[in-house]
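All protein chains of the complex are present and in place, except for one that has been dropped.
And then subunit A:
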Amino acid sequence: MSLTKTERAIIVSMWGKISTQADTIGTETLERLFLSYPQTKTYFPHFDLHAGSAQLRAHGSKVVAAVGDAVKSIDNIAGALAKLSELHAYILRVDPVNFKLLSHCLLVTVAARFPADFTAEAHAAWDKFMSVVSSVLTEKYR
C-alpha cells in the first residue's frame, strides 16, 4: 500500500495546521487512547497518566513529532522511521493491534480540531497514511 500524489499533498498541507498545535494534539491523542482503550495503559506502568501530567505531555509531543518526521519524509517513511521501527520491534514490542488504536485516536483528535479540513477525502488519506506508518513500525517484529 503506498500513498498517491493527491494523498501526500493532503497530508502535507494539513500538517501545516496540525503542527501549530502539535503538543496539545499529542497529549489529547494519548488521553483519548487511555480512556477509550484502557488496556493500552499496560505499556506505561512507569508513567503518571493523570490529565495534565508532565510525562503525558512529553510523550504526546514525542509521538506527534515522530508523525511529523514521517510527513516531512513522506516519500520515504520507512527511511525516516527506521530507528523507531527497530525500537518498537526489539525494545518496546507494543502489540501491533495498538497502532490502529493510537491512529484512530489521532484521527479523532484532528477531526475534532479541524472539522472543515477533515473531509471524507482527507479522512481517507490520513487513515491510509497512519496505516503506512504503523506498517513501518511493525515491519521488523518478526
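The working rule: a contact is a pair of C-beta atoms (placed from the backbone, for glycine too) under 8 Å apart; a residue touches a chain by one contact, two chains touch by 3 or more; residues count from 1.
The definition used in the following text is that contacts and distances are computed from a predicted model.
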| item | value |
| --- | --- |
| Protein name as given in UniProt for the chain not displayed, "ATP synthase F(0) complex subunit f, mitochondrial", "Integrator complex subunit 9", "Regulator of G protein signaling 11" or "Globin domain-containing protein" | "Globin domain-containing protein" |
| Contact with the hidden chain (one of A:Ala22, A:Ala66 or A:Ala111) | A:Ala111 |
| Among A:Ala9, A:Leu35, A:Ala58 or A:Leu92, the residue in touch with the chain that has been omitted | A:Leu35 |
| Residue ranges of subunit A at the interface with the undisplayed chain | 28, 31-32, 35-37, 104, 107-109, 111-113, 115, 118-121, 123-124, 127 |
